[in-house]
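Here's a structure for you.
Excluded from the complex is one protein chain; the other protein chains are retained at their positions.
Order as written gives the chain letters A, B and C; numbering starts at 1 within each chain.
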Amino acid sequence: MAYPVEKLREEKVFKDPVHRYIHVRDRVIWDLIGTKEFQRLRRIKQLGTTYLTFHGAEHSRFNHSLGVYEIIRRIADDVFFGRPEWNEDDRLLSLCAALLHDLGHGPFSHSFEKVFDLDHEHFTRAIILGDTEVHKVLKTISPDFPMKVAEVIAKTSKNKLVVSLISSQIDADRMDYLQRDAYFTGVSYGHFDMERILRVMQPGEDQVVFRQSGMHAVEDYIMSRYQMYWQVYFHPVTRSAEVILTKILHRAKALLSQGYSFKSYPYHFSSMFNGKITVEDYIKLDEAIILYYFQMWQEEEDTILKDLCRRFMNRNLFKYAEFDPAKEYKKLAELSGLFAKAGIDPEYYLVVDSSSDLPYDFYRPGEEEERLPIHLLMKNGEIRELSRESEIVDAISGKRRTDHKLYYPADFVKDHSTAPAVKKEICKLLEIDESRY
Amino acid sequence: MAYPVEKLREEKVFKDPVHRYIHVRDRVIWDLIGTKEFQRLRRIKQLGTTYLTFHGAEHSRFNHSLGVYEIIRRIADDVFFGRPEWNEDDRLLSLCAALLHDLGHGPFSHSFEKVFDLDHEHFTRAIILGDTEVHKVLKTISPDFPMKVAEVIAKTSKNKLVVSLISSQIDADRMDYLQRDAYFTGVSYGHFDMERILRVMQPGEDQVVFRQSGMHAVEDYIMSRYQMYWQVYFHPVTRSAEVILTKILHRAKALLSQGYSFKSYPYHFSSMFNGKITVEDYIKLDEAIILYYFQMWQEEEDTILKDLCRRFMNRNLFKYAEFDPAKEYKKLAELSGLFAKAGIDPEYYLVVDSSSDLPYDFYRPGEEEERLPIHLLMKNGEIRELSRESEIVDAISGKRRTDHKLYYPADFVKDHSTAPAVKKEICKLLEIDESRY
Amino acid sequence: MAYPVEKLREEKVFKDPVHRYIHVRDRVIWDLIGTKEFQRLRRIKQLGTTYLTFHGAEHSRFNHSLGVYEIIRRIADDVFFGRPEWNEDDRLLSLCAALLHDLGHGPFSHSFEKVFDLDHEHFTRAIILGDTEVHKVLKTISPDFPMKVAEVIAKTSKNKLVVSLISSQIDADRMDYLQRDAYFTGVSYGHFDMERILRVMQPGEDQVVFRQSGMHAVEDYIMSRYQMYWQVYFHPVTRSAEVILTKILHRAKALLSQGYSFKSYPYHFSSMFNGKITVEDYIKLDEAIILYYFQMWQEEEDTILKDLCRRFMNRNLFKYAEFDPAKEYKKLAELSGLFAKAGIDPEYYLVVDSSSDLPYDFYRPGEEEERLPIHLLMKNGEIRELSRESEIVDAISGKRRTDHKLYYPADFVKDHSTAPAVKKEICKLLEIDESRY
Partner (left out) sequence: MAYPVEKLREEKVFKDPVHRYIHVRDRVIWDLIGTKEFQRLRRIKQLGTTYLTFHGAEHSRFNHSLGVYEIIRRIADDVFFGRPEWNEDDRLLSLCAALLHDLGHGPFSHSFEKVFDLDHEHFTRAIILGDTEVHKVLKTISPDFPMKVAEVIAKTSKNKLVVSLISSQIDADRMDYLQRDAYFTGVSYGHFDMERILRVMQPGEDQVVFRQSGMHAVEDYIMSRYQMYWQVYFHPVTRSAEVILTKILHRAKALLSQGYSFKSYPYHFSSMFNGKITVEDYIKLDEAIILYYFQMWQEEEDTILKDLCRRFMNRNLFKYAEFDPAKEYKKLAELSGLFAKAGIDPEYYLVVDSSSDLPYDFYRPGEEEERLPIHLLMKNGEIRELSRESEIVDAISGKRRTDHKLYYPADFVKDHSTAPAVKKEICKLLEIDESRY
């Protein structure tokens, strides 16, 4: 049975720099965009601290969520519409899941989730199923519609085809963010021929498949993804900002548990600190709130909290050195001792950070973060996994690349109050050219 | 005497979506960018509330300031360098003035300045001349350098040529923002051939002049400007958001003077409210702070403050109708009475807003906001004002266009508690199709 | 009755730099593209001699014809489809007329038509109705279909709506060529938001109308058109090449009538020279043929033909001076005499060329080249002519701008064999700085 979908009297359009226009004809989509939970995504940056490296990257998750929706809309309305394998009932389900897939993201998600042991996927589900404006809108479709949407986003839905549209190795989420992040950062990677990829997509039994004739466009997408990861997402300066952000949260948590008396008490975080955060509290969290505290904390007594907040607000970041954890754990211990001697707390000021990516993976069940492999539909009707057809994808598939770096405040090290012998030793170990100070 | 300009050991570059790369070789520029006063511009949007209309317009004044700097750098290093009319001493002065020209902008400047009678130009000057990091960096060039920079930005400098680079009808400021705002909003207006305009620029006696051969590129720039004003900057939805923002500030100010007891007291604003704001306080103001209060105030007792904040945060904006102040002042009075009857305070919920622009102006001394006209250098060496050569510019020059609109909350009007007769009357006057409710 | 339209088993696509992809699903369109008459358009440049000014402008009329077809396809399939005012029968008629509208263009049409008194519209009609592959394909739709298509292109069709899609002041033809010519020349003019214009188009009673909300996009299109005319289409260097081309044809015609004995006899032109050209002969004419003769004629005895051909092939063009025919006719006569004295035949080497354009015209019946004005559909249902709503269009509408230039071979003038006194006099009249020789 098809959903009783109400159409708007007149199509609404959003001007979008990436997809040119975003088109909305369904009342339910229009209403979802208008909810306060969705509008909150305007106050959460798509790329967290990346704007401190690429100043153009100030775009929000609101932006991206509309983009993912639009890609699915084009697939549903221009590509799949009328095909026997496509169930028109899945259209609205796909559209809503696309629009809402990032709903539970908090401010600077990555750091927050690590420090407070939170999970944005949990909150996405909680917002969709809880007593929220989003939930009310979704229920107008049918009583079980919110649950269906939540299951698609959680990848637990039995509707594998729809799941694969939203999360696989070549889904609408990735296709939007690669292009959008490239556009806003201004880098020349991130371009691929999405129009062609959409044209060769086809609904398969439990997954989208791509007609072989579009293989090269898919290869190009994989390469774009590879470049964006290493050039943008894992940029060491961005990671430096994230290291500081994480350490601020750690420090605040530690101070709170020690009973430290804040000038500006972190009311907004307290339920997180004690692990009892409600959906209502959660959706009040946005980046404005975080930045408010960071600004206020520049006036705290605690020198570590104060310093780290100043660093973040004024972009006075940590420097970095290459680091090989397998071989250099001794050096790290040594440095830790030297930092302590110099009066620089190594817990907050000497940080190893690792990034790791798998440019493309064929299916290995059970692995963390597994995403469905890409399947080609050959001219003879056979289905083949991409890396078996593409030499270039085969060459890079399954190869995990990891990068470790050691972050530290160069300005502290070079500070005049540090004992010269300690300073010299630190510089030697970190391969800093001392004469430059 | 040339400034003793220290160069960086290695050129620094910023990836920029509009100018591709922004190049920094001068130590003083690099240090200015690193000051906390300049970093603060990252937390102030270039286009204020425009992101609620064009979701891509989330870029900051930091972004734009780098862009203006880069345009001046190209003019100085690639176009003017080596010309007899160009004094190489003016290079650094121009670069610094370009970079810092927006330094004093506050969050959502337009509304703030109106409500609190502030002036961002005053604060720009105050930050440059006060006890700030920016001031310290500028002083490394020479003791009077900060004052020189401030005078260029204030247009009081005797160095007319440098002033014209930063503020005239075709300056680096406008050339950057037209292109940048077009890029981030995604509109197709705002494009013109800047590379050609730069190539035909030439330092004149007390103003930049443009060789006649580039006249069409300049015309195209004027047309871009015209379109951007009416399509983007004066968009009625953006103005609606600004109307609400202004009314929030009005309400907070009124409550404060009435001794209202805030749950969240506006500490950050108090010195503004009492008219004694210091530079130190001022630079703490950014959009995160504003949004923090707006979020908190959604929980206030005062129903007007609360409602307006919810509207702003959740983008539940006012609708609008065309309004002719000359002919319809009676209708406004009538509506005002009806709103009062319906229990909707007309002071906050019935607002006339006007926008007005002059696409190009030849010189009329003494007018407010006067900007220097554009001068062409003819082949025979003569200097001619643009509108005398360009038919198309002549056709539109000096023609002020004004647009008035009346903003109101349609949801309140259609609310069931409003008396049907009053509702009917309001709908009639506002030409609302009642049946759509 | 709907045409019995056969669909292809699989959609065909052409990669197009301007519209990204061109989509073909109708068998008749596919077959028309495959005809030899349509393939011939690959050998005729869209912009004639413009490639000698803008080296990128080497694109053919084949290119452009596909583009016009694609715009109409999008209008028919994405915008008008399903609207009550749109007769689905008109779809194929519009598509075929769009594709074939330039079919009768010859090589370097403008010059050819002038010299041989030909008319490309006549040949378009003749090819569509004659014994050609195109005719055979069109007849598969219905016996009277070729005639219907010919009438739409000739603007004699009673189907005013379809005519207005193909030829009005804002038709698919112009929308394609402005964008395409901007793309290939690389100029920054020529951009406008076609996607938005298409979205606000609506079939009216006997003309396309544009919803008022898209007025600014239409204004932007008018300005693009204005800039393209003066910056690209009427560029004086292009006109210089065209002057030479025209003079070559004149000379060949004159020699032929004088019974001159050609080394390379112009077989391909002879039927044109005697005014009895058949369709079969005509479609053999393409730019390769012309260039073949021009190359061969560099070896002729006749010094004028030989010189002009060398000039054209090696881009050794005429220089130009401003010229006011109303005031300077005496000067022209004088120059003519001086050229004769210097042994430079003024008939071929002293040429006045004029360009003239009307950026936008409201309707003035009976004028040459009249094109339908642009009509806006106001919110209240009223239809208003564009210049009554748009200040900027009003400012320029109906204003014809004309530019006259005098072309001459500067190298001949400065040649050492010219008598010094004559040379001096010519230089004085043409305002040539003699010292530069």
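The criterion applied here is as follows: contacts are C-beta pairs under 8 Å (C-beta built on N, C-alpha and C of every residue); 3 or more make two chains touch, one makes a residue touch a chain.
The structure presented is a predicted model; accordingly, all values stated were derived computationally and were not measured.
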Among A:F14, A:F192, A:F269 or A:Y407, the residue in touch with the chain that has been omitted: A:F192
Of C:R27, C:R43, C:R74 or C:R211, the one touching the omitted chain in the full complex: C:R43
Selected residue (touches chain absent from view) among C:R83, C:K114, C:K136 or C:K284: C:K284
Contact residue for the chain not shown (choose from C:K15, C:K158 or C:K428): C:K15
Chain C, residues in touch with the chain not shown (by the definition above): 14-18, 20, 34-36, 39, 42-43, 51, 54-56, 58-60, 62-63, 66, 183-187, 284, 286-292, 295, 310, 313-316
Those residues of chain B which, in the complete complex, touch the missing chain: 13, 20-21, 195-196, 199
On chain A, residues whose C-beta touches the chain left out of the figure: 187-189, 191-193, 196, 216-217, 219-220, 223, 226-227, 230-231, 359, 391-392, 395-396, 399, 401
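The rule is short, and it goes like this: only the chains that are shown with their structure count from here on.
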Most distant chain from chain A, judged by the mean position of its C-alpha atoms: C
Chain pair that, of all pairs, has the most C-beta pairs in contact: A-B
Chain nearest the global centroid, as defined over all protein CA atoms shown: B
Centre-to-centre distance between chain C and chain B (centres being mean Cα positions), rounded to whole Å: 44
Whole-Å gap between the CA centroids of chain A and chain C: 52
Multi-chain contact residues (two or more partners), chain B: 187
